[in-house]
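Presented below is the structure to which this report refers.
Missing here is one protein chain; the remaining ones are kept as they sit in the complex.
Chain nomenclature is as follows: A and B, assigned in order of appearance, with residue numbering initiated at 1 for each chain independently.
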Amino acid sequence: MPWTRRHLLTIEQLSLDEIEQIHATARAFKRALQRSVRKVPALRGKTIVNLFLEPSTRTRMAFEMAAKRLSADVISFDAASSSATKGETLRDMAENLQALQADMIVIRHAAAGSPLYLSRILDIPVVNAGDGAHEHPTQGLLDTFTMKEHLGSLRGRKVVILGDILFSRVARSNIHALTKMGAAVTLVGPATLVPHWFTAMGVKVSHDLRGALADAEVVMLLRIQHERQAAGHFPSLGEYTSMFGLNKTRASWLNPKAIIMHPGPINRGVEIDSELADGERSVILEQVANGIAVRMAVLYLCAGGQPENVT
Amino acid sequence: MPSLWIRHARVIDPAAKRDAVGDLFITDGKFVASLSAAARKRARQIDARGLVACPGLVDIHVHFREPGQTHKETIATGTRAAAAGGFTTVVCMPNTSPVADNTGTIQLIKDVVARDAVVRVFPTGCITVGMKGQSLAPIGSLKRAGVVAITDDGECVQSNDLMRRAVEYAKMFDLPVMDHCQDYSMTQGAVMNEGVMSTRLGLRGWPNAAEDLIVARNVILAEYTGAHIHLQHISSKFAVDVIRRAKTRGARITAEATPHHIALTDDALATYDPNLKMNPPLRTEEDRQAIIAGLRDGTIDIIATDHAPHTDYEKDKEFDFAPNGILGLETALAVTLDVLGRQHRFKLPFILDLMTRRPARLLHLAGGTLEVGAEADVCLFDPAEKWTYDAKAGFSKSNNSPWTGQTLTGRVKTTLVGGRVVFDHGKITVP
Partner (left out) sequence: MAASKTIGSKEIQAAIARLAAAISARHRSPGALLLLGIANGGIELACRLARLTGARAGVLDISFHRDDLARRPIPKERAPTHIPADVSDATVILVDDVLYSGRTVKAALDELFDHGRPTKVELAVLVDRGCRRLPFTADYAGLSLPTAEDENVVVLLDSTSATRDRIQVRPADAPAEAKGRRLSRSP
């Protein structure tokens, strides 16, 4: 099937075939990024607006970089400078951007479902760069892209996602991508942050770190937010580290070829031992690098989506 | 005013256990047993062949937003929506602006009702000053000013001690206390039911337990004090069970369910449609079935709409930021007939009992009956007519309904209040 989708709102709505096409396109861009001219003219003359209504540095930079490598013009709005603080509604803000002749919108927003909402209002492509605790599809795509580079097919691979799953959009996007690609996913963390509801998404939920890490081929760590402690989701960062932090002993339970992933930013010494984060099994910086190629693929494919294809 | 002769209707009067094809006679705004031959000649006749004639519907849970939020709804528009939905008596909630925690606001509401309303409207007063849950409102004075119940609806009194004092105090006046059951400490930032769907959608969950705890608290206080506590819009399976057991012990507990909680579940939220956002939230199929079972066995006493208008621009937002609540008056009968009648095979007189006699009796209101001598409040509806609902074409000032665009079965044709036709075939017929 050729690519016809205009918006990338969730991974949940993508077919396996579409995920594979994004990955294949990302591979082509990754090769293009290794040339002397690290730029292709695919989106020349298009203007992409990064509407970041929640603070973000790395995702916004990665999208900007990707857009520029595609020769698009980029305008970035961030939370501090936007009119969100002046009480303007998202609809008004988006309609203004369309009136300014933006060709595409990349949105990061604290409210789950807001990219879907925008896609219904606007007739230009909308790319979700993270909506609340819902999804962060490009992160899920770049994580699985990175896993495939190391492991080949993910079918039957044992993947552990460890940490604050409840509030994590990264976890949700990875769960959808990994289950579609046939991986065996286990979520691990304190019961307060890994509710049993997740089993309905086709994954296992465990609070036994040792059992879950045994022979796992990928362990993906998620950032532990200090705010969750205040809200009573766990007693203290110290207790979290002692119960669920990844250290060398625990890493030795993994499959010898296992890779360690983290979407960043890392809390060194909290969810992961600092040496492990820099160690040879860590692919954290590869994730960042792959993030450019994957986001180029997403922007390119959605820009080429068919206008009549609404979702 | 000439007499009225409603002919050939299927007359259903749950209070009198009447369900037969026949006629209704009205003179001077009241039901009479029959008309003389001469009076019949002069009477205005309504041919109700194929229609059901039942007591005007009674809704003890509506938000008419007046005073203070008249951009959403007014007593004029709200009562017109009620009439279009077959309702002849409604009880409006006190969370207006200012809130109805003082006799002045109650008097204002009564004045506007006298001027603008096309159906009967009874006000409620607040339990606590400013609905802040900190000190009791002047409940006795509110009663004297005309409130039929007290409630902090939209808010829930969190202090068990204050709630105990409120129900003890209100009991002196035989004034029911209606409570919106929600433990706030468990619902911080919550916008939908906590469960598989909230997990999938990444929205903050509002667990059943937060309702169950306050329902249990209210059961305990009702039994401890002997006061009547009415539990508003029950949404949780466990809460139904708590109420069922309380009733077997004889507690003075009553409960309501909304058409939306018996018709919809949180599965519908995959679209993040703000018109499916309300408080308490839509829950699971298991909860929905438990509420319907509760209605069947009398655990849940009545249907009430929680008609809660909000403008398009207020609702048209990210799901997290949209206000809670949906319209209910103009779709309640059709939706309830569909769920309880067609899907669950409740008998029609029983369904109408849930929407007429029982809610009236619950708050000691007149109405809900076709008995001779009673005020002639009547709803005539065609139980089989299919129609497509469009909130924009409705009488409410707002449009926040999840049923827009849907084909509903069962349509109100004519509504009479005190023998006067106020709604007839799609039009409000009074100035």
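Worth a mention:
In this section, a residue touches a chain if its C-beta (ideal position, glycine included) is under 8 Å from a C-beta of that chain, and two chains touch if they have at least 3 such contacts.
What you see is a predicted model, and the numbers here were worked out from it, not measured in a lab.
Within the full complex, the chain left out of the display contacts the shown chains A. Per the touch definition above, the residue from A:Trp3, A:Tyr117 or A:Phe167 contacting the chain not shown is A:Trp3.
Taking the complete complex into account, residues 1-4, 17, 21, 24-25, 27-29, 31-32, 35-37, 40-43, 70, 300-301, 303-307 of chain A touch the chain not shown.
Keep in mind that, in the parts below, only the chains that are shown with their structure count from here on.
Chain A and chain B have Cα centroids lying 45 Å from one another. Those residues of chain B whose C-beta lies close enough to touch chain A in the complex are 188, 194-196, 198-204, 271-272, 313, 316-321.
By the touch criterion given at the top, residues 12, 89-91, 109-114, 116-117, 131-135, 166, 169, 172, 195, 197-198, 200-201, 231 of chain A touch chain B in their complex.
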